[in-house]
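The complex appears here without one of its protein chains, the remainder shown in place.
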Amino acid sequence: MLLDKNMGSIINIGVIGYGYWGPNLVRNFIELPVTKVIMVSDFKTELLSKAQTRYPTIEVTTNYQDILANPQIDAVAIATPVSTHFSLALAALKAGKHVLVEKPMTMTTEQGLRLIEEAERRNLVLMVDHTFVYTGAVQKMRELVANNQLGDIYYYDSVRVNLGLFQHDVNVIWDLAVHDLSIMNYVLQSQPYAVSATGISHIPGEPENIAYLTLFFNHNLIAHIHVNWLAPVKVRRTLIGGNQKMVVFDDLEPSEKLKIYDKGITLNGNPDSNAKEVYQMLIGYRTGDMWSPKLEVTEALRTEALHFVECIKQGKRPITDGSAGLQVVKILEAATLSMKKQGQLVELDKVEVAA
Amino acid sequence: MLLDKNMGSIINIGVIGYGYWGPNLVRNFIELPVTKVIMVSDFKTELLSKAQTRYPTIEVTTNYQDILANPQIDAVAIATPVSTHFSLALAALKAGKHVLVEKPMTMTTEQGLRLIEEAERRNLVLMVDHTFVYTGAVQKMRELVANNQLGDIYYYDSVRVNLGLFQHDVNVIWDLAVHDLSIMNYVLQSQPYAVSATGISHIPGEPENIAYLTLFFNHNLIAHIHVNWLAPVKVRRTLIGGNQKMVVFDDLEPSEKLKIYDKGITLNGNPDSNAKEVYQMLIGYRTGDMWSPKLEVTEALRTEALHFVECIKQGKRPITDGSAGLQVVKILEAATLSMKKQGQLVELDKVEVAA
Amino acid sequence: MLLDKNMGSIINIGVIGYGYWGPNLVRNFIELPVTKVIMVSDFKTELLSKAQTRYPTIEVTTNYQDILANPQIDAVAIATPVSTHFSLALAALKAGKHVLVEKPMTMTTEQGLRLIEEAERRNLVLMVDHTFVYTGAVQKMRELVANNQLGDIYYYDSVRVNLGLFQHDVNVIWDLAVHDLSIMNYVLQSQPYAVSATGISHIPGEPENIAYLTLFFNHNLIAHIHVNWLAPVKVRRTLIGGNQKMVVFDDLEPSEKLKIYDKGITLNGNPDSNAKEVYQMLIGYRTGDMWSPKLEVTEALRTEALHFVECIKQGKRPITDGSAGLQVVKILEAATLSMKKQGQLVELDKVEVAA
Partner (left out) sequence: MLLDKNMGSIINIGVIGYGYWGPNLVRNFIELPVTKVIMVSDFKTELLSKAQTRYPTIEVTTNYQDILANPQIDAVAIATPVSTHFSLALAALKAGKHVLVEKPMTMTTEQGLRLIEEAERRNLVLMVDHTFVYTGAVQKMRELVANNQLGDIYYYDSVRVNLGLFQHDVNVIWDLAVHDLSIMNYVLQSQPYAVSATGISHIPGEPENIAYLTLFFNHNLIAHIHVNWLAPVKVRRTLIGGNQKMVVFDDLEPSEKLKIYDKGITLNGNPDSNAKEVYQMLIGYRTGDMWSPKLEVTEALRTEALHFVECIKQGKRPITDGSAGLQVVKILEAATLSMKKQGQLVELDKVEVAA
């Protein structure tokens, strides 16, 4: 669905940042038949040596400007710390390159708006690497919601905890909740209007390592995200409750990651009766079969990389475009603010972007 | 530890309410060698028939006053809807009976204080049926914390969700979170100073069926409770994170309900160095063995019933006394208020009870 | 499907044996509207006291002959050690009572044939208490096989292990495998022609406490049963492999006990080609959705008791009749013999019973 087989000419890629995620980007762009990796930059030379040993034909540089200045290169993938995303992506766009940038897209809403504006003006693709959106499980959840198979959505609840690497520059919301927010926004296609968040830092001088976010939506919907860098067990579990069916997405299951339960409540209240007691007796339960659909197993980053190429070639808007990236950043900003105020509600202004 | 074998004379019990929980109280007080159930009351005669068929020697009545007026009866167990707890417990105390009352103890803090005062004045036992406190798993968690085996406690996180019976008179916090709060208060022996809660009702005119509570403590500790009547799967899981060890309590595990992980972070920062970058490099990880202790498997309600008798006979204060019940009610009240205000922080005043 | 609502007059029941299983029989026959329990016998008076305390209206006796001699009693349920099944069931049939006997039905094939003959001659119902056959999960498995939803059945594999009570009079095959054999025979509706079994006793002087049975069928089907009284964890898991679909039945799952996998191999061999190498390339894999059907949750023993009554009233043959009981006994006998000979194949003669 996302892929187009007749993609014609090769797109030349430069990759900025070869730390944790960069090697995955390089590998996927190398393995695709429609892309070629021309150059990789990183300020650590030992990482560049690693890249060159593995892929002797790729050029390496400690100066990302070499990538921007290379007229051969059509598109740039940015896999550097979040604080550098804005300036690197802006420079790449100004150099006329299409951009695929790691999530979170930027540190602020303002920066996000600026990137979107620059990409629009230059008619370049700006895509955010919300990798999970391209997994078979998330695509299937989107399909279930889009086809109204769950009915009205009541809640979205996600837990992402483990004994994880403490970040020093961003708190656990920016590191982990960013995944859940990008999945949630894509699956629900609905924006929260406000957030209440709580959290704590257990290590003096370090950012918050545990956090809880509640997101308020119109239409009877609530969402909650629990993230923690200091949990004894790894949990990656999302519940989506609809009034027709309910979903459990457990990303640690080797197969059957998605389970759809034909369960819910039934309301058989007599509309003529105003007697509360009578009405109360008529809330019933419904339990039926459970079903676990087969999922697409292509590596998400490969699907995403192909989608990036398709958007470049066909002038299409990516499903994880700048606007999707910005919406996540807005929530991250608001949640961090609410967390500082111990749960006080912070409203999210509507994102103003030309469609 | 809780039990005393030489308990002497028999304590005569009256049970008010024979709906969902009453039969368990009757069964346990009948099976104990130190108690005798004299009378059961309920306003539904079909429930009384059931009681009489099963236990032909017990007297039954639709009027609880018959129990209070019976001079043979030493103690009363109250298993009625929460809205009736205060008036029934107060009447029982005034009639000179020791009282075991279902949780939540009362609907308001004020009512709770009044009951405590009445029991103190009359030198009667007032005990709240926080049943989980008397399970092997909770007793073991208390022991681990008391013996400082987990180190400083960083967080307490609990999830209690399932497709459950909707209550009409109380929200999901009063129905489900009450369990987690009673366990948490007992295990941590520490009081939160404020709560931020969020939640929603999906059924018009009904109380909130999903809720999230964050509890703030002094000393770097945070707690969170997630409760939901509308989940496709049943989850009963608590994580306790300490700086030495961490605990997972999964009450749905048939055995190995408690797992203790020798995991955590290590801080090897050089105190002489103020350089943030240097310090950052020194957060390390530690993972060791996991251990699942054998737990006491006596039915919790039996242990609790024996403790009630022991307190009556020896004039001891129950471990789930009126003060423990009041502390839970205070949090329930504050959480409900915060939830109405979409997460706004609500402070918990110190409970003022004569020790 | 098994039940008939219009059952008319009451069937009077006598229960012989009030040890482990007898109380369940009594409770179910008491709770049914179409049966009444008249008398219970056991040679232990303390067990009879227990029965009488719980059910004051039931007569008790230490002499089972009192039950057989009672003209009021229509049917007898026998829940005594296996060595007594034959003589008690025969006496009951001779006294003109319908019989529901615990599994295994008898100690030998010969005894089983004798009971069937007696019941046929007197036109009485002889039913064996293969309780699992009446569970929702087993009924659903039977339905799947009967409707050919799994395709040709390739294998039936079952594991039933735990730290269990050592029996002194029978080995682990007679205690545990009897369950699997009764389920398997019912689900497959197909008889093995031979068995190879291995096992061992770890306690001198005691019967085998661990055993492995392989059952050979015609038509490309194989079955295996693993039973063990000395396992650190409890396992109750059956796999059924068909060439269209495969089933996992995990009886310890609180819900979703049955999972049906749309998985298998595909054979696309070219019938014109005899070249082995070509053929080999054409074995493919197929994986599709998994589906967990909602199961009937009525207590199996209640369904079974109702079926017993229905058979008595309508002169129907029970689905777990004497012939089903005999088929299981034949396999138990043969497996025990094979086990003594360390796996040597023992053939099962066809059971000769007038249909």
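Going by the order they are written in, the chains are A, B and C; count residues from 1 in each one.
Convention: a contact is a pair of C-beta atoms (placed from the backbone, for glycine too) under 8 Å apart; a residue touches a chain by one contact, two chains touch by 3 or more.
All of these numbers come straight from a predicted model, not from anything done at the bench.
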- Looking beyond the chains shown, say which of C:R122, C:R142, C:H224 or C:K294 touches the absent one. C:H224
- Among C:A146, C:L267 or C:V297, which one is in touch with the chain left out? C:L267
- Item | Residues of subunit B in contact with the chain not shown | 256, 262, 287-294
- Note on the structure: subunit C residues touching the chain left out here are 154-155, 157, 159, 161, 163, 166, 168, 194, 196, 198-200, 202-203, 205-206, 210, 212, 214, 216, 220, 222, 224, 226, 228, 230-233, 239, 241, 243, 246-248, 259, 261, 263-265, 267, 276, 279-280, 283, 285, 287, 338, 341-345
- Residue ranges of subunit A at the interface with the undisplayed chain: 54, 56, 234, 252, 254
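Everything below uses one rule, namely that only the chains that are shown with their structure count from here on.
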- Query: Superposing the C-alpha atoms of subunit A on subunit B takes a rotation of how many degrees, nearest 5?
  - Reply: 180
- Just curious, how far off is subunit B from subunit A if you go by their C-alpha centres, in Å? 39
- Query: If you average the CA atoms of subunit B and of subunit C, how far apart do the two points sit, in angstrom?
  - Reply: 43
- Task: At least two other chains touched by the same residue of subunit B: list those residues.
- Result: none
